[in-house]
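All protein chains but one are shown at their positions in the complex.
For chain A:
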Amino acid sequence: MNLINHESVVKRMKPRLSKNSISKWIFFALTMFVLLILGVLLYRIFSQGLGYLDLQFLQSLPSRKPENAGVYAALIGTIWLMAVVAPVSLLLGVGTAIYLEEYAKENAITNFIKVNISNLAGVPSIVFGLLGLTVFVRALAFGTSVLAAGLTMSLLVLPVIIVASQEAIRAVPNQLREASFGLGATKWQTIVRIVLPAAIPGILTGGILALSRAIGETAPLVVLGMPLFLAFLPKTFFDMITVLPLQIYNWTGRPQAEFHALAAAGIIVLLVMLIIMNSIAVLIRNKFQKRY
């Protein structure tokens, strides 16, 4: 007696194999489609903007003459914005995550907070703009300064950082904590010396990705009423700034085709910044992740 009915196996093999290869090709086509879109986008931007991209473009203020215009003010503004967003959002975000994961008791209130943080991550960015306008620009009278813009952006990316940090802290094996406690370390010593160093790759990856989002956001800043044209650069955190996405948004709305090309060049600058930041995130992850 045959344990395997060869005939039926052969009969069923063919359709199963073809199903397998059909699904393989479908998913391959989907991947290619996504890449194609990316390719078209990059081609369009680079073919349009590359001609305007030179050192002068990076060193000039905006101008009514496309050949003199540049992104200097916006570039410096973006760096200033990051100087506020990075420390504020990382300190608040990592702090909250440590509290929620290490200290908070599992009860209804903690759960309520966790659910709401996840909800906040999905709130449209323009809503944060309205919040920033009411609280930072008007109520606290920061005006449309670096500080107001930075704090608004920090709030925007905060949920993302909290969730990423929570995941990273949760991923630290419990045995490490127990070993630390067993050696007589306090909770705080355990967190600072054991948990945080182990969680840092995850936290920083999430943090840098969140900062990349803050660099590219336009809507909240439009709502805040950030200026588009500045003939001066910021010196303190209470000065006004303009940032890259705003400058790009302004140029795309102009009637003259030259300004559209300038916008494309601005997008390239923004993309390069984003790619650099994301590469740092990848590097950090690869360097520190293989600890156990």
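Going forward, contacts are C-beta pairs under 8 Å (C-beta built on N, C-alpha and C of every residue); 3 or more make two chains touch, one makes a residue touch a chain; residues count from 1.
Convention: contacts and distances are computed from a predicted model.
Trainee: Name the omitted chain as UniProt records it, choosing among "Phosphate-binding protein", "Succinate dehydrogenase", "Thiamine pyrophosphate-dependent enzyme" or "NADH-quinone oxidoreductase subunit L".
Mentor: The chain we cannot see is recorded in UniProt as "Phosphate-binding protein".
Trainee: Which residue, A:Val123, A:Ala257 or A:Ile275, contacts the hidden chain when the whole complex is considered?
Mentor: Looking across A:Val123, A:Ala257 or A:Ile275, the contact with the absent chain belongs to A:Ala257.
Trainee: Thinking of the whole complex, not just what is shown, which of A:Ile113, A:Val135 or A:Leu228 touches the missing chain?
Mentor: Residue touching the absent chain, from the options given: A:Leu228.
Trainee: Determine which one of A:Ala83, A:Ala185 or A:Ala219 touches the chain that has been left out.
Mentor: For the chain that is not drawn, the touching residue is A:Ala83.
Trainee: Need a quick check: the contact residues on chain A for the chain that isn't drawn.
Mentor: 61-64, 76, 79-80, 82-83, 138, 143-144, 193, 196-197, 200, 204, 222, 225-235, 240, 242, 250, 252-257, 260, 284, 287-288
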